[in-house]
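All protein chains of the complex are present and in place, except for one that has been dropped.
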Amino acid sequence: MKIKEIHEEGKVSVKALITKCDRGRTNKNTPYLSLTLEDRTGVLDAKFWNLTDEMVAMYHVGMVVEAQGEIIFHKNAAQLRLRKLTEDKDADLFDYVREAPMTKAEMKAEVDSMLDAMKDPVIRDVTREVIQASEEKFYTYPAATRNHHNFVGGLAYHTICMARLAKAVKALYPWLDEDLLCAGILLHDLGKVEELSSPMLAEYTSEGNLLGHISIAAAMIDRVALALDLERDERVVLLKHMVLSHHGKMEYGSPVLPMIPEAEVLTLLDNLDSRMVMMKQSIDATQPGTFGPRMFALDNRMIYHRKEEER
Amino acid sequence: MKIKEIHEEGKVSVKALITKCDRGRTNKNTPYLSLTLEDRTGVLDAKFWNLTDEMVAMYHVGMVVEAQGEIIFHKNAAQLRLRKLTEDKDADLFDYVREAPMTKAEMKAEVDSMLDAMKDPVIRDVTREVIQASEEKFYTYPAATRNHHNFVGGLAYHTICMARLAKAVKALYPWLDEDLLCAGILLHDLGKVEELSSPMLAEYTSEGNLLGHISIAAAMIDRVALALDLERDERVVLLKHMVLSHHGKMEYGSPVLPMIPEAEVLTLLDNLDSRMVMMKQSIDATQPGTFGPRMFALDNRMIYHRKEEER
Amino acid sequence: MKIKEIHEEGKVSVKALITKCDRGRTNKNTPYLSLTLEDRTGVLDAKFWNLTDEMVAMYHVGMVVEAQGEIIFHKNAAQLRLRKLTEDKDADLFDYVREAPMTKAEMKAEVDSMLDAMKDPVIRDVTREVIQASEEKFYTYPAATRNHHNFVGGLAYHTICMARLAKAVKALYPWLDEDLLCAGILLHDLGKVEELSSPMLAEYTSEGNLLGHISIAAAMIDRVALALDLERDERVVLLKHMVLSHHGKMEYGSPVLPMIPEAEVLTLLDNLDSRMVMMKQSIDATQPGTFGPRMFALDNRMIYHRKEEER
Amino acid sequence: MKIKEIHEEGKVSVKALITKCDRGRTNKNTPYLSLTLEDRTGVLDAKFWNLTDEMVAMYHVGMVVEAQGEIIFHKNAAQLRLRKLTEDKDADLFDYVREAPMTKAEMKAEVDSMLDAMKDPVIRDVTREVIQASEEKFYTYPAATRNHHNFVGGLAYHTICMARLAKAVKALYPWLDEDLLCAGILLHDLGKVEELSSPMLAEYTSEGNLLGHISIAAAMIDRVALALDLERDERVVLLKHMVLSHHGKMEYGSPVLPMIPEAEVLTLLDNLDSRMVMMKQSIDATQPGTFGPRMFALDNRMIYHRKEEER
Amino acid sequence: MKIKEIHEEGKVSVKALITKCDRGRTNKNTPYLSLTLEDRTGVLDAKFWNLTDEMVAMYHVGMVVEAQGEIIFHKNAAQLRLRKLTEDKDADLFDYVREAPMTKAEMKAEVDSMLDAMKDPVIRDVTREVIQASEEKFYTYPAATRNHHNFVGGLAYHTICMARLAKAVKALYPWLDEDLLCAGILLHDLGKVEELSSPMLAEYTSEGNLLGHISIAAAMIDRVALALDLERDERVVLLKHMVLSHHGKMEYGSPVLPMIPEAEVLTLLDNLDSRMVMMKQSIDATQPGTFGPRMFALDNRMIYHRKEEER
Partner (left out) sequence: MKIKEIHEEGKVSVKALITKCDRGRTNKNTPYLSLTLEDRTGVLDAKFWNLTDEMVAMYHVGMVVEAQGEIIFHKNAAQLRLRKLTEDKDADLFDYVREAPMTKAEMKAEVDSMLDAMKDPVIRDVTREVIQASEEKFYTYPAATRNHHNFVGGLAYHTICMARLAKAVKALYPWLDEDLLCAGILLHDLGKVEELSSPMLAEYTSEGNLLGHISIAAAMIDRVALALDLERDERVVLLKHMVLSHHGKMEYGSPVLPMIPEAEVLTLLDNLDSRMVMMKQSIDATQPGTFGPRMFALDNRMIYHRKEEER
């Protein structure tokens, strides 16, 4: 059974990946596990009660399991009371993780065609080199550990969505430098391949916490520009400026504010794509005619799922 | 001579509109005038020294004049020292004001085609009625008294630019309600036809200061919906919500925050269009390779005009 | 037994209204209910353990019940461990809700006498019409869902208290327009009759969340003024201004700030009455010589209940 | 001629007090004086051109002068171009300063009757002693150097206005401690007698800048309580708390926030009285139907002077 | 066994002080205790299940106990499941509390030598008198109830550390007044002897909450200066200024900002010493190569414990 097929209480068996695995003990000192299970179709909370210390030690994050038990509904959300939990050692973890709606090949083709379309050789060469140096990670890492685009390929997919919007912006304001705008979009979050630990089950690395993906990406550009003997070219300075300023405000971690229009477009499109995804996720999890939970990443707003009958 | 043709010091004669007219007296108690002159091509500061009280009383804002004198450059900006200033009573004030790059007819055609394309009858009818009730003003008023789109037709032109961007956003997120999004954009700033005093030389009205264009536009929608017996329809509530929330933050004067994705798109596109225009204005007034002045409406940022040779 | 009569541990039987009803399951998967019970004299937390799914489904918010069980004290607060819980279908819910210290008739008489005392016919007529259009709700709705005046009639009672204070303010500053001040007070929170769902057990409506009571009340005034052909009268604009600005700061949801003295008085008296009630509630629930809990609605302050012996 | 009688351009002679006296030199290196003149009826700007260094040295703040010259209107405000300026050594400076609308004797009588009405002997004795220790200054000092109550007796008058409002508040919330509330009001700004330099022409003292009137007043209470052997009495602690917390927010200089209802009433009535006075001043200086200048002390608001005909 | 010697699960017996003692009841209505135990070497959480009401009533904060039970690890932290808990009535509570790394005698000697070294008689005499008036408490009270220096003698120890740093600052900026700087440091937190309740198990007093340690310390200086007839001496005003301004920002509770360099040094050294201690505590409780928990008192930062091998 797939997770998204679960709609009612009763016995189930699902094959899924453990993405969270917390140990606990009841008041009576009996060990138990509090788990999050994921497959490509969704996410499920599970509890495994009345274990021994030996059993508790058998399970960990990243393990693919056959999970059997009973679904109950607790505060309108499904929860699995586990009866049996067996590792499937032959399973391929990649079959159980959520992924971008485009394949890696599709995303690479779209990015390559953007690079090929650039007319400015300096911008094109620097951007291409920086992406190539992290290519494998660029197409598999998520764009965040939670909130939005937190799936395999999320980083490249988020980038591509922004680049598509940028074309419409360029059409309205033809005086914008399309090569610079597109390059800035392609590189703006690339530092996340060092800030985060892995394509799946990503956590922040120590380097990621200490430096931040903004400074990491600026260094990636600097290294390539130095190797190409372009570190004094103004276009390279502007590319670094776009990456450094893309959080839009100093209190969000940008050491400088956007001072060229292309940098301003970048920060607004970044907000637009990430917020559309978060709002859609909230609406999909909410009944029509009601509001979802307050979301910290949306300034604590509740999102309204409008009534169906009136659309 | 047109204002934009002024490039060097020396004698000139220009025909222009007085848009600012401040009276003063020198230390020696002699009256003088400090003026702003505009024609369709630009803006020029002027000083008229050594006047009498009678002469000072002859000039006022909104007068078209033949201005003769000498151009000097003061802090890198041209200034006209007036020798003679004659009213041209036959001139049509409208020949001297800056206007949107589209004609009123072109703008009306584009708005009408948007309305015709709406599939939802409630949204279409309410939006059409609200615009019709202020049609003359909608196509002639500016979008602001300064900063951006402060010219005849600026309100409709700003609205149309946002609507064009909205089409690209809809293409990427097809689950958005295009009718609602387009209607929200068309109505979001319509309250400015009451908040401001006139198409040209606009000032804030008392009602504009006391209520604000956000509440004024919400009332306009309410009245039409009441007349159409639609005031309880959820689509009308959502339209009002989009108008009320379009400043994006409470401290910017929105009494509620955007709670539906269409409202979030509205506020981001509003920022995008207004900031592109302000940044372009700054760049056009700045030498390549230098930064423009700090701009209050852009969080006190200076905008960089990049070097020409490298584009 | 009345709730306020409960002072010690032991068996009790109370008749009360269910105002909160959360379902849960223990670690052992047994269903239980976590309830809030209210009668006119107070509020009581209750737990009903060891239920079946059928029993859990029998109870809901708004039901009047006969509750039997045992009182225990948990963190200095009484809690009822239920043994038996029976619906009383004949009971009138209104007998069990908390109410304003004035009757509806008394409040209506006081409001009517204020209206009769107004000398300005425009202000009087508009105010009277707006109140009449929501009269039933105005005298029964609460002023909030929690924090202060969250009881039947709270909205009108809060309004009347503010109006009484306004008389003293007018006496000290005789140049204030008493009619305008009184009208602004009477109308300032009237939008709550749409923002909230009901006199008792009130929740926020969708329209309430999307528009806010401030914009709702402004629309109420606008509709009446339109019907009376007074929508351009400055006194109507000022009334709307008072309602729109009464939260005092933009970040609290007012789209404009108070720009006339009567509006400033309104916002200060609103703060005064609501804070007095919240502080009194905190003091009544706190031992002399100690501080109450931090209160979010009071900027996270703790309120001090001073020592008895020294008064 | 009195200052308030000046309505048109032309020659005048006024007897007034110099309250500001700045020296300058024109571009041509000629000394001049820029003065502010005040009498009991108003304030007047004046310029004295073409002086010698000897003449410039003759005039200073606090001098009563006979001023002769010509009134001109500069930016809608009257300005006096001086021709002759003679000191009147026999004049009594006190005849030329603005004063509270109550006499010192009236104010003292009202304060004394408040003290006599106090039932709590600790509060009464401490308050009486603290006021007596600064009595002369309490009835003559202003409440501020500008903005509001910046006239002789302003401190006592502001205090008395607040105390009158407090009676109405007590009537509505009878559980408040009237003695404590009244005592807190009487003492809250008393530190200004050390923070400011004099009843007229007041400036901040060094001690005033370094300690602030809040801490100065707390020390005044502490000294009296110590002398009366009451420094451990809770009522004394509460009185100090009211003084310390009366600015209402830490960022306005209160080291603690109001934690008793009496302290909250104090801070709200302080705001009410000072804002009413500032708003009235703005309205009196503004034409009906227009807005006054932005006022820093009112969060940068403009105040609206409503149209006359509609009142 | 000492608390810091506990490294693994299994049976233990420790002698310790109860510093937190919360009563609870399980779902089954059985009483239990949730305790914090401390000895000089560390802190340990403990649970005592399945008690009777009589047993629960036997234990309270401040009792020294012999605690027997079993250590388990819950979320990587040791927890003691109690089997037996016996009061040791002969134990001296002081043998079980954490203390400063200097003895009281050592601290007093260092403070006295600082006082003796002061050349300015006014500063020296006032400072000495103020400290003597609270001497016993100054050397035993903590500097805070948690976060940093929350141990016996913490107040004096924190003060001494700051004074040592001040010597280096004076060496670099010889124009600073060393006596004033040292005196300000010695007195800046002295108000904590009234703000907190006791050397051990300290809580905020009512007076502490209502006045704050800043105002309390200012009053202490004022009383001594008055007794020495020095209350008008500028050095006394500057000392009070240093105490009042030492939180560095109004929103942190300082009614005035530092306006002399010595006050600025004081606030920066206060931050330096308190943050070093908090960061060291976090690092000591964190594994190398990982980050500690977010700390509210450090602006919500996580502190990094760098990898061992690379030092």
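Labels for the chains are A, B, C, D and E, by order of writing; each one numbers its residues from 1.
Here, a contact is a pair of C-beta atoms (placed from the backbone, for glycine too) under 8 Å apart; a residue touches a chain by one contact, two chains touch by 3 or more.
Nothing here was measured: the structure is a model prediction, and the numbers come from that model.
The chain not shown here makes contact, within the complete complex, with A, B, D, E. Taking the complete complex into account, residues 206-207, 209-212, 214-215, 218-219, 222-223, 226, 234, 237-238, 240-241, 244, 250-256, 259 of subunit A touch the chain not shown. Residues 24-25, 27, 29, 206, 209-210 of subunit D touch the missing chain (whole complex, contact as defined above).
Subunit E residues in contact with the hidden partner, per the touch definition given at the top, are 161, 164-165, 167-169, 171-173, 175, 177, 233-235, 238, 257-261, 264-265, 268, 271-272, 275-276, 279-280, 283, 291, 299, 301-304, 306-307, 310-311.
As a convention for this text, only the chains that are shown with their structure count from here on.
Any chain touching subunit D that also touches subunit E appears here: C. For the pair subunit A and subunit E, the CA-based superposition corresponds to a rotation of 120 degrees in steps of 5.
Annotation: 43 Å between the Cα-based centres of subunit B and subunit D. Multi-chain contact residues of subunit B (touching two or more other chains) are listed as 206, 209-210, 234, 238, 259.
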